[in-house]
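Here the complex is missing a single protein chain, while all its other protein chains stay put.
By letter and in written order, the chains are A, B and C; residue numbering begins at 1 in each of them.
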Amino acid sequence: MQQRLDRLLERASRHVAQRTSRRGFLGLFGAALTGATLLPLLPVSRGGQAMAAEPTGANAVDDPASCDYWKYCAIDGFLCACCGGTSSSCPPGTTPSPITWIGTCHNPADGRDYMVSYNDCCGKTSCGACSCNRNEGEKPMYRLSLNNDANWCMANDNPNYHCSVSVLLGVAGQ
Amino acid sequence: MQQRLDRLLERASRHVAQRTSRRGFLGLFGAALTGATLLPLLPVSRGGQAMAAEPTGANAVDDPASCDYWKYCAIDGFLCACCGGTSSSCPPGTTPSPITWIGTCHNPADGRDYMVSYNDCCGKTSCGACSCNRNEGEKPMYRLSLNNDANWCMANDNPNYHCSVSVLLGVAGQ
Amino acid sequence: MRIDSFIRLAVILLLAPVRIALAAPMSAPLPPDHLSIAQLPAPSPHWIYVYDEAFNNETDSRLNLYDGDAHRLLGQIDTGYYPGFSLSPDGHTMAVATTYWSRGGHGQHTDVIEFTDTRSLSITGEVVLAPTRTQGPPTFYNLSYSKDQRFIYSTNLTPAASMSVIDVAKKQVVADFDTDGCVQAYASLERRVSSICENGKLLSVTVDDTGHEIARDFSERFFDVDQDPVFIQAAPSTNGMVFVSFLGMVHAVDLKTAQPTFPTPWSLVNAAQRGHWRPGGTQMIALHKTLGTLYVTMHQGGEGSHKVGGSQIWVFDANTHRRIARWTIDLAKYGTAIAVQVSQDEKPLLFVSTETSTLLTLDGKTGRLLHAEAKMGQTPWYLINP
Partner (left out) sequence: MRIDSFIRLAVILLLAPVRIALAAPMSAPLPPDHLSIAQLPAPSPHWIYVYDEAFNNETDSRLNLYDGDAHRLLGQIDTGYYPGFSLSPDGHTMAVATTYWSRGGHGQHTDVIEFTDTRSLSITGEVVLAPTRTQGPPTFYNLSYSKDQRFIYSTNLTPAASMSVIDVAKKQVVADFDTDGCVQAYASLERRVSSICENGKLLSVTVDDTGHEIARDFSERFFDVDQDPVFIQAAPSTNGMVFVSFLGMVHAVDLKTAQPTFPTPWSLVNAAQRGHWRPGGTQMIALHKTLGTLYVTMHQGGEGSHKVGGSQIWVFDANTHRRIARWTIDLAKYGTAIAVQVSQDEKPLLFVSTETSTLLTLDGKTGRLLHAEAKMGQTPWYLINP
């Protein structure tokens, strides 16, 4: 299965690379750069939102089953951590999307900003648990790689959306 | 369309008549007799339920968009009167079921008991409005003609359940 | 049965003297009901299609047709999974582009446009598409009839963006063209369709009698994607479209001209409000085309809050750019306003759907709340005029 995932991700990256120049689609790595250009706006607003979120639970920012979890700053959908998966694994019987949207989230534990890939998990109908919609740095669908409204299961064999995971890619801007 | 309905009802009645003796399925007219044997139990319990229902609205018993409407004493599902139909008509674009379950309801306005046929309206997904479950005289699925759990769209070209109507057949026991 | 009737009568006499007094025991029995299928009444501008994404059961989305005067549902169009929708210019057909599976939510999937007669709510036909249809947020521009009603432009996203052209009479796909990463389908003139691009421009493609591309042009850049992007949820205007940005700038687009032109943008907010009061939700603006009244769902929030629904509806004269009114949503009762639409007649109704799945009907001129309809599905994210 892991082999298959790797192949899917590789295929997706190649696909993105082929098309980036022509139609301006910013994929996995293109989005990292785009995210970087947004950083000047982020510290103040992010700080404001983090404080607003605190009343919902002191440890919510560290709880993958909470919408306030720090890695979820641009997620939109059902949290796979509430659906039989974890913050970065899909529930049994579902398949991760090879294409993703990207966020840049601040980790309060080490003070760093991280690039996060939000993959959808696909192949079963809506999980329905832990609906979560956060939109830090999220953009409308014409900037697709930063958009969380599109069904990112669109390129899967089965494009049925089940839930979403957050996958840490690395420190932003490095 | 009316011709088609008549044909469907006729076909269903014949179908029932053919099978009644063998497998004990009590259809449209069989159920009328069965309902009659239940009457001795009904006045007290029905009176009790009517009084319990009164707080929900003085005119609810006369309002086809209310679950307390007198004709709905054995209905189970979404009220078509809330879905674009009326108490006895299906919403646009749906098709009534030719087979039904039967109830016997007391009309407080004239003091009479009436036989009521509950038809499902079929062909679109769940209406979702005015969910209503009343079970006066309702029986488990082995007494099918008095059962409101079965999908009565089962014999339609499209067995997708949308909502339910109540159709007055006549005074009970006559 | 006779004895039984006596017992029942006795019980009624003993327990329920009021009921028996109201009743007419010797009256004729009620006649049998006649089982039938309801017909839609004559169309009214005060009808509204409420799109319910049914987010917890997303394969079962639907359009609920609701009568804003009678305050009742008129019927339902099943719309499958992540649909696009477009109403034919003559108003008689609702085209729904959607995805179905051979086994509910698994097995083989098929993308298809289904045509529903808006006078009977029955499906009259379909066109099967390549399985590349855009599955995005609900807007009225994932799919679009050409203005002459001859074609339908159907957007694709794989994630490459393209458009398929469907011949309405032939009920078949007749052409496809790439859209250079631009999304949505805003129809104008007879045979032109525009899309919105990552570079802040519109791409406009014109097709010929066979549906094939004969011209394409990029407009000037009319907004800044990085600093203040516009929502794709635009409102149609007399001359084209109106977009609003995350920070509350109004970008009108004139599509009656040979190339799209852009009147000077104006702001919904003053300097003090900018960045603090923002439009937000799933359908944040509605425009009354002839009266020129613009309604916007507004909330207080910062960066990243652009999907938060409105605590207020701000009302503007789109011609003078002046704010006419601010109407407050009862948040405790209904939650925030996520979608807004206005009827296009002279006595407009403003429809507002909320995060608690309530559909509010307001007087479009005074803001008076006329009706609150609870339980309009799970997630009523978009509102469409009939």
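Just so we're on the same page, a residue touches a chain if its C-beta (ideal position, glycine included) is under 8 Å from a C-beta of that chain, and two chains touch if they have at least 3 such contacts.
Keep in mind the model is a prediction, meaning the values are calculated, not measured.
Considering the complete complex, the chain that is not shown touches A, B, C. Within the full complex, the residue among B:Val61, B:Cys82, B:Ile99 or B:Ala172 touching the omitted chain is B:Ile99.
Here the missing chain is touched by one residue of A:Ser66, A:Thr125 or A:Ser145, and it is A:Thr125.
Although one chain is not shown, part of chain A still touches it, namely residues 1-2, 5, 9, 36, 39-40, 42-44, 47, 65, 82-96, 107-114, 117, 119, 124-129, 162, 165-171, 173. Summarising the interface, chain C meets the missing chain with residues 54, 56-57, 59-60, 78, 80-81, 98, 100-107, 110, 112, 114, 123, 126, 377-378. The set of chain B residues touching the chain not shown comprises 19, 22-26, 37-38, 41-42, 45-46, 48-49, 73-74, 76, 99, 123-126, 128, 131, 133-144, 149-151, 153-155, 158-161.
Simple rule for what comes next: only the chains that are shown with their structure count from here on.
A separation of 35 Å divides the Cα centre of chain B from that of chain C.
Averaging C-alpha coordinates per chain places the centre of chain A 28 Å away from that of chain C.
Mean C-alpha positions place chain A and chain B at a centre distance of 50 Å.
Among the residues of chain A, none is in touch with two or more other chains.
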